[in-house]
Structure formats: C-alpha cells, structure tokens
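Removed: one protein chain of the complex. Kept in place: all other protein chains.
A, B and C label the chains in the order they appear, each numbered from 1.
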Amino acid sequence: MSLNRDQIAMRVAQELQDGYYVNLGIGIPTLVANYVPNDIDVMLQSENGLLGIGPYPTEDQVDADMINAGKETVTAAVGASIFSSAESFAMIRGGHVDLTVLGAFEVDQNGNIASYMIPGKLVKGMGGAMDLVAGAENIIVTMTHADKHGNSKLLNHCNLPLTGVNCVKRIVTDLAVLDIKEGAFHLLERAPGVSVEEIQQKTAGQLILPQNGQVPEISV
Amino acid sequence: MSLNRDQIAMRVAQELQDGYYVNLGIGIPTLVANYVPNDIDVMLQSENGLLGIGPYPTEDQVDADMINAGKETVTAAVGASIFSSAESFAMIRGGHVDLTVLGAFEVDQNGNIASYMIPGKLVKGMGGAMDLVAGAENIIVTMTHADKHGNSKLLNHCNLPLTGVNCVKRIVTDLAVLDIKEGAFHLLERAPGVSVEEIQQKTAGQLILPQNGQVPEISV
Amino acid sequence: MRGFNKVVSSYQEAMAGLSDNMTIIAGGFGLCGIPEGLIKEIENIGAKGLTVVSNNCGIDNFGLGILLKDKQIKKMVSSYVGENAEFERQYLSGELEVELTPQGTLAEKMRAGGAGIPAFYTATGVGTPVAEGKEVKQFNGRDYILEESVTGDFAIVKAWKADKIGNLIYRDTAMNFNPMAATAGKVTVAEVEEIVEVGELDPNHIHTPGIYVNRIIQGSFEKRIEKITLAKN
Partner (left out) sequence: MRGFNKVVSSYQEAMAGLSDNMTIIAGGFGLCGIPEGLIKEIENIGAKGLTVVSNNCGIDNFGLGILLKDKQIKKMVSSYVGENAEFERQYLSGELEVELTPQGTLAEKMRAGGAGIPAFYTATGVGTPVAEGKEVKQFNGRDYILEESVTGDFAIVKAWKADKIGNLIYRDTAMNFNPMAATAGKVTVAEVEEIVEVGELDPNHIHTPGIYVNRIIQGSFEKRIEKITLAKN
C-alpha cells in the first residue's frame, strides 16, 4: 500500500531531531507539524517573519496580524520571535535553518528540483522556495512518486523550470524513501507492501538498490 | 582675525535647517551641536547606533551602555531611536542623513578628502568616515586653512591617502567659507578682518573669487 | 520639533506628488500589514503606468488588486501573485509585465536599495529562470548571481504605532516587508493604527527609525484575512 499524505508526513517527522529549526512548505510538509515525536522539540520557521509557529488559533485568538507563510491564521509559540522579511531570509539564505521540507513537481538524480512553475498554466511565483532550497543544507522533498497518469516525477533531468540545482538530498514519496547522491537515486525504504519492482518501474532516473538487495519497509 | 574653533562651529551651525538629520564628527564638528539656532530642531546621528543624541549626562545619568561614536557618555534625546551598526550605516550609506560635518587633514579642488591616515605615523583607522563621505549628499569639512607651519590644506591634489573622492562640497576654515565645484575652490566668505590676499596665499589649490570681487565677512 | 512633525491630515497630502509612471515600493505580505488607505488613495489619484514592487498583488477587490482592476499598474515585481483572477487575465494577455523575484531576494533588494548597496550576490535562483541575463560569480567554489537593489519614488508602508517624528513600531507578522520598504522610497509614507507623542516609544523597541519616514497618516483598517484557520477542538 502506498502511503497517504499523513503517512508521508509521519515518515518525514522521523527525520526531526531535538532542537531543530524547521521550515515546512505548504501541503504535505505542513502536516509534519502534527507528527513531531513527543520526546523532542522543534521550532517552526515561517518565512513571512515568525520563528516559533504555534497552533492554529481559537476563534477568540484569530488575529489578522498573525499569519504564516501560507497566509493562514496562526499563533506564536512560547519563545517565538518576530522579525522582518529581510531578517527571515537572512536566516534562510544564511543556512541557519536545520531542515526544510517542501513539495515538488519533479526532482532529478542530480538533486535539481522543479516546484514553482508549469509553463502554459498560470505562473503564481516561487515565493520563498528558491531561497529555501538555495539556503538549506538539509532539504527533504515530499511528493507522490508518479503523477496521476503514472509518469515518474523522479527523473534523469527535470523538464520544468528549476527552483534550485543540486540541492535535494532526500525524498519521501508515497512509495519510498530515497537519497540523492553521486548522480543517482538511492533506495532506502519502501512503503509497506510496495515492491522494489514497482518503485523501479516508477522511477525514471537512475535508481540504485542497497548492495545486499534488502529494502526495509517504511515504519509509520 | 581668524575664527576660533567655536566660531567655526557657529558658522557651520548656520547651515543647519529645521528637520535636518545631522552627523557630526569628532573635534570641531561636535561643537556645532552647541550652536543650533533656537528656532530650529535637528536630530544628531551617532554612527554607533543612536539617532537623537541628547546632552551629556549628569553624574547620576552616566551609563556605560550609552555612548556616542567618540566613546563619550551621552544621553538619548526625546524621540531617539537605537539600532545596530548595520542599520546605522544603512542610514548613512543610503543617503538618509541630511548633513555630515567632519574634519580633515587635506581637501583638494576636486572635492577629495584625506582625513584618516598619515603614513609613517600610527594609523588609527578610518572608523565611519569613509562611509560618511561616500553616503552623504551634503558634506561640510571644518579645518584650519593651513597647518601650523603655514602650509595650505586646500590643495590641487591631496597628498595623503584619501578618505573619499569627489565628495566635499563646502569647507569652513578659520579663514573662509568656500564651495568646491568644477574643479576649484570658490571663495564665499572670509573671516572678519582677514584679507582675500591672505586666503589666496594660504590656498594652494585653484581659488576663484566672486565675479564682483566682493567677499563678505563671516557673521557669527 | 516643528521640522520633524511628519503627521499629515489627509490621504491627498499623504500621497501628494504621485504621478504616472512612478515606481512604488509597498510593504505587506498577502493582505497582512498592507497600507489599505494609501492604496485606495492611489486608486483615487488614478496614476497610470505604475511599477509596483510588492511581495504580492492583493486580491481582486482588496489591497493592490484594486489598482490592477483600474489598469494603473504597468509592471509588478513580486514573488507570488496567486489569488487574483484579474492579475491572471492581464498577465496572460500581455497587458501586465511581471518580474517574478524570489521572496528573500525581493526583501534584500529593498533593504539594499535603502542602504546604498546597489547590488549583492546570492545563491538563490542560480541555475533557474531567475538567473537569466544575470552575472554569475564564484565565491568559495559556489556559484552566485548578482542581484541589483530597488528603490521607489514612493514607499508605502503600514505600521502599528508611530510617533509624530516618524519612528515606527510594527505588530506581529504585519511587520513583514514593511521595514525594508520604508527605507527604499524617495518619499516614504506610513499609514498607522495609532499616532503617539514623541517620547512615548522606547528607543530600544523602534523598528523603523524616523529618518526613513517622510509622512505619517492615521489610517483605519479593515484587516481582511485571507485564510481563517482555526484550532480543532
């Protein structure tokens, strides 16, 4: 069975470490916040100028002046700090955020990512994504392994305009967990019940299996 | 009679306008603050991070955390703001300060200024002077017209290492007020009782007199 | 402090001098922290051919979106321009020029503009469409692109509190792009929720020193929210 959106988020949450500053993109990445292990603390950065995103507000707490980068109303966590967009991206560009999780349309075996633009459709803009992928040491991409027509999103070369080059190091899809290094996707884990053959078939880029041939199942 | 230090400061103070943000260098420029006309207000910027320098403190008010760029204890004026050195020089470099007054060793007829270094003697450093002269639209230099050996400090070309190029527009010396434009010093005013001949003799760079030959006396 | 009293009493005074083909730098992120009244005044003035530098372009009937509707904007410099059907129509038809700029680069371009820095290098956008036509230079073995700063004929910002000499304090994430925008205008106009006497703001808490601000106007704000999201019980 492929993972659902929440299960992908759960698997990503296993990558969190105590004391991490984390930026979560819109969509599946946002769900990661719901699965932070109980024994660790992370602080969530919102690129519009908030370090320490708290829970969504109650109706009484709703405040137009307190939103996240997805323009949703939020609260500030205890210990939060608030700052300008320039300061926020100084943090991001300067590599101070420990982990960035974001979605993508395509990723290729060189760690290139395309996530902001589908020519011919409306271009909504990259927002902070280009800064995030250029600034982070540690980037995890979440997406479905293939599109709804079954076409792989893990490619030799991205076809769409790039958001960043040589930056993605790990991918968590509905089918697998993979690392990107030395110009190839390295299969680390597979979704429960999903065969290595299916992953191979849905990975257009070069896929390298573990030397011992054993691919453990994702545990979520 | 040549002007004394306080009189030079008084003459510079006549250049102030209501609502000006002003940076005053160490020495004679600092004295300008004592002669702000009663009918105007100016705010003094200190490049270590204070906009709105107040009076020197009483003994009770002395606070090691409140100093000016000359490392003297000061107070904050009503309406002051305090900020980082980066913000302070964003103001300065960005041209937001209306007037900068500073001393110099030499100025030349192209508006170049040498003020921070005498080779062979100890180099103490330029501090904020290079940023101030590069950032200001409006720079007044105060200095004695000649050194103690009678050598002019208003030159064809500065001999000492430069602090900035093509930046000085007005000079107030102990002998005269001069503008610099089109590659020459233009004599505007002379100190009471000082002859145009003395000023000519003590100005090594090209000196241009008013077309009508009349040089009014400085009134302080 | 007569010379420092920057408070104006009408929106006409606040935006006096605005004319066709000018560049306006605007604070705000989505609809959060936008100078609502100043934008409406630009609509009233009816200036055309404007270049607007702002992270977003409002929505169809609110914020900067109202200037799109009136076709007052020639060019937008923004990082994200979704949520706006009229924008989409004008962009696809070629009526509107759009310079998509990464959000952090946009913030830094405004800051650099105000700080007298004409250009800076960043890794953001290297190898992407953003890098097209830009100088590339290596530092410590990594490629960076050269980005130039922006300044405007006007900067329009929204703050929480101002004193009469233009010191500004923002509130929560309504700060966003406002502090940088405030530094980058030849004329900077701040629309604020409250104007206080000089001396009431703590010098250590001021976000935008008054030196950057030319005019202040007391606004009244609708503060529309794009996505109200609530805690689950």
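Assume contacts are C-beta pairs under 8 Å (C-beta built on N, C-alpha and C of every residue); 3 or more make two chains touch, one makes a residue touch a chain.
From a predicted model like this one, the values you see are computed outputs, not experimental measurements.
A.B. asks: Where does the absent chain make contact, in terms of the chains shown?
C.D. replies: Spelled out, the missing chain touches these shown chains: A, B, C.
A.B. asks: Out of C:Gly37, C:Gly63, C:Gly116 or C:Gly166, which is the one that touches the chain we can't see?
C.D. replies: C:Gly116
A.B. asks: Given that one chain is not shown, which residue among A:Gly19, A:Pro55 or A:Pro210 touches it?
C.D. replies: Result: among the candidates, A:Gly19 touches the missing chain.
A.B. asks: Among the options B:Leu162, B:Ile199 or B:Val215, which residue touches the chain absent from this view?
C.D. replies: B:Leu162
A.B. asks: Quick one: which of B:Ser2, B:Asn112 or B:Thr173 touches the chain that's been left out?
C.D. replies: B:Asn112
A.B. asks: For chain A, which residues touch the unseen chain?
C.D. replies: Touch with the absent chain occurs at residues 17-21, 40-43, 45, 50-52, 76, 78-83, 87, 89-97, 134-135.
A.B. asks: Which parts of chain B are in contact with the chain that was left out?
C.D. replies: 46-50, 55-59, 62-68, 70-74, 76, 82-86, 88-89, 92-93, 112, 117, 122-131, 134-135, 161-166
A.B. asks: Contacts of chain C with the missing chain: which residues?
C.D. replies: Where chain C meets the chain not shown: residues 108, 112, 115-123, 137, 139-140, 142, 144, 148, 169-172, 175, 203-205.
Here, only the chains that are shown with their structure count from here on.
A.B. asks: Please report how many Å separate the Cα centroid of chain B from that of chain C, as a whole number.
C.D. replies: That pair's centroid distance is 35 Å.
A.B. asks: Where in chain B do residues touch two or more other chains at once?
C.D. replies: none
A.B. asks: Could you pull out the residues of chain C that touch at least 2 other chains?
C.D. replies: 111
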